[in-house]
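Yeah, one chain of the complex is gone here, protein chain that is, but the others are all in their spots.
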Amino acid sequence: MTTLTMTRLDPQSRAARRGMSDISIRNLFIIPTILFLIIFNIFPLLYSLYYSFTDFRASTNAPANWVGLANYRELLNDPFIWTNFTITAKYVIVSVAGQVVVGFGVAMLLNRDIPFKGLITTLLLLPMMLSMAVVGLFWKLLYDPSFGIINYVLGLGRFEWLSDPDMALYAVAITDIWMWSPFVMLLSLAGLSAVPKHLYEAAAIDRAGPLYTFFRITLPLVAPILMIAIIFRTMEAFKTFDIAYIMTSQPTTEMIAIRLYKMAFQEWQTGMSCAFAYIVLIMVVAITNIYVKYLNKVKER
Amino acid sequence: MRRRMIGIAGGLALVLASSTSVLAQELTIFWAEWDPANYLQELVNEYEAETGVQVTVETTPWQDFQTKAFTEFNARGSAYDMVVGDSQWLGAASEAGHYVDLTDFFNEHNLGEVMAPATVKYYAEYPSESGKFWAIPAEGDAVGWSYRKDWFEDPKEMEAFKAKYGYDLAPPKDWKELRDIAEFFHRPDENRYGIAIYTDNSYDGLVMGVENAIFSFGGELGDYANYKVDGIINSDQNVKALELYRELYTYTPPGWAKSFFVENNQAITENLAAMSMNYFAFFPALVNEASNPNAKVTGFFPNPAGPGGDQFAALGGQGISVISYSENKEEAMKFLEWFIKDETQKRWAELGGYTASAAVLGSDEFQNATPYNKAFYETMFRVKDFWATPEYAELLIQMNQRVYPYITAGEGSAKEALDALAGDWKETFEKYGR
């Protein structure tokens, strides 16, 4: 990212004498936020880092015993946990890819001369305004083989969306795509409307095909904001809990956040769940880091 | 902006001040959000009329109940004076010091005899056989069955059933008959299915359902007194019970892989199944015509016997405990003294609560009050429960992990699932030095 730096004020000027210095304004604007986030993020993180080496249980008042790396060792040797990771990875890929395809596709359509564009765009945002738990609950009903609407409308008879172990994860992903494609759509739309018209005109004069125009003009210019959408959606998909937990309880849909919830709040294995959380954190940070590096590269182009 | 924040902070300070200036005449009972909690509110209203002590039953949705209760206990919060807690919590809550020891109160009032024996054993005592009591049995509950009387009593069906199975179609007396009837009514092309059973593995639904089969087949989950599991949880009768449960799953309506009390009641109201397993506490909705269009033709029966004649059901229900961090413990004990009186227990049953009082349960008045009370009475004297050790949740999750894929997807065999479970449990008990 380019850094815009202001020319320094002449120290003798009236304004400089009257107001605060640039450095103190910068500090005043940035440091409270950073401090605030440190207190609310670093502190709990240190707390849980300590607990991850203990057998602490938050349901009792018994003191925590230091167990060293035992929690990590046990977790990394647990076959169920590895399944949780694989499931989560599959879900993140399907769900985020679906959102990008649908969201970006709809944005491409809306970027044309469509009547009531503003109204339609706003209406399409409705799904993402609902709470995840409610969405899960209603979609479970919509998917129901006996009295759900989806099978009726699609003429699928008694198709078992959520009870079929192989289908359930995709069914949850479809719901997630329904809910969050609008988010990707909105950001893409913003990106698309900012692409200068003259570039398209130039391409038309050069008799460039639609594919060429799309891959050489549209996509590169929208890519930065699309990447931001993808980063945020990936992080959220990684954390998926409410929707999946409410809709299905198949072993094939037990994602990390669900396993973590069970460990932390049903079993009350606080120490163990903190260790689990750390393993997750390292993975998410690594993935996001790759994304952000790529984002910066895209922006430089 | 700042003024608004100060306003909120000020308002909060006021709220805090008014709620912490403890009025001795107020008690709060914490429970899950369901009808019995509303009945309890009606009951304690009468206590207020008598004594002037205001009692409030505060509730939270079922799915959050356990999480919220334990976060509150752990915070040593004094917001609640009493809690109507699940039987599995006894171990965790008593070992951690969250509950007040009620042993003296229990013995003084001879509650071991006043309350039905099973409720004393499972809602109140921990550890098993120790003579230490932590709760007063409050809401008895167990798993029973509802069925479609109109389907069962249809002459054509009765004739066809007799021809096929050689005996009369009637509410099943044992699990073999249960299986036959489920198979008989399972007609997917007519959009009609045999049976609704618990399969939800996100908490204790599936395990409760499987327990019904295991206990009636004469099996046990383990030796609760000395934590022995190998050869008990994976015994031959348990393998047979699990195999039958798996077979019943094939007679359930489509999409029945995450069903618990809500779905099983819906199986009756939506004309899906001939028979449906459920807690007695959820049967009132089935006799209410506003919520069940089939209310008039819904019947009830207790959990049937196994091949050896054993007949046990999985226990639900809760006992009421005093929270150690309450500032009104004495007042709470006075309330409990009122609560265990015979008149109160009788009134509790009238209002819709499932009393655990042996005398009230045995009365004709109680047994004839609803179509399911008799089945409830019969069941409450033959119930068994899951482990109540502090690590019960781990045991529960391990059981879900091993049993669910077999029941719903037919993965592996019953024997393999239970052997693996025995290994998991043994390891867990070793980890906690049991």
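We just call them A and B in the order they show up, numbering each chain from 1.
Here, a residue touches a chain if its C-beta (ideal position, glycine included) is under 8 Å from a C-beta of that chain, and two chains touch if they have at least 3 such contacts.
Operating definition for what follows: contacts and distances are computed from a predicted model.
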{"item": "Candidate names \"Carbohydrate ABC transporter permease\", \"Monovalent cation/H+ antiporter subunit G\", \"CoA-transferase subunit beta\" or \"Cytochrome c oxidase subunit 1\"; UniProt protein name, chain not shown", "value": "\"Carbohydrate ABC transporter permease\""}
{"item": "For the chain not depicted, the shown chains it touches", "value": "A, B"}
{"item": "Residue among A:91, A:104, A:170 or A:238 touching the omitted chain", "value": "A:238"}
{"item": "Contact residue for the chain not shown (choose from B:58, B:174 or B:337)", "value": "B:58"}
{"item": "Option touching the unshown chain, where B:119, B:202, B:259 or B:278 are the choices", "value": "B:278"}
{"item": "Those residues of subunit A which, in the complete complex, touch the missing chain", "value": "1-7, 9, 13-15, 18-20, 22-23, 25-26, 28-30, 32-34, 36-37, 40-41, 43-45, 47-48, 51, 58, 106, 109-110, 112-115, 118, 120-134, 136-139, 141-142, 147-149, 152, 178, 181-182, 186-187, 189-191, 193-195, 204, 221-222, 224-225, 228, 231-232, 235, 238-239, 241-242, 246, 256-257, 260-261, 264-265, 270, 273-274, 277, 280-281, 284-285, 288-289, 292, 299"}
{"item": "Interface with the undisplayed chain - residues on subunit B", "value": "1, 4-5, 8-9, 12, 15, 19, 33-35, 37-39, 41-42, 44-45, 47-49, 54-56, 58-64, 67-68, 71-72, 75, 77, 79, 261-262, 265-266, 269-270, 278-279, 281-286, 288-293, 351-352"}
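The rule is short, and it goes like this: only the chains that are shown with their structure count from here on.
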{"item": "Geometric centre distance via CA averages, subunit B-subunit A, whole Å", "value": "38"}
{"item": "Contact set on subunit A toward subunit B in their complex", "value": "58-62, 80, 143-147, 158, 160-163, 165, 245, 247-251, 262, 265-269"}
{"item": "For the subunit B and subunit A complex, residues of the former touching the latter", "value": "66-67, 70-71, 73-74, 76, 92, 95-97, 188, 191, 200-203, 253-258, 270, 272, 390-391, 393-394, 396-397, 401, 404-405, 408-409"}
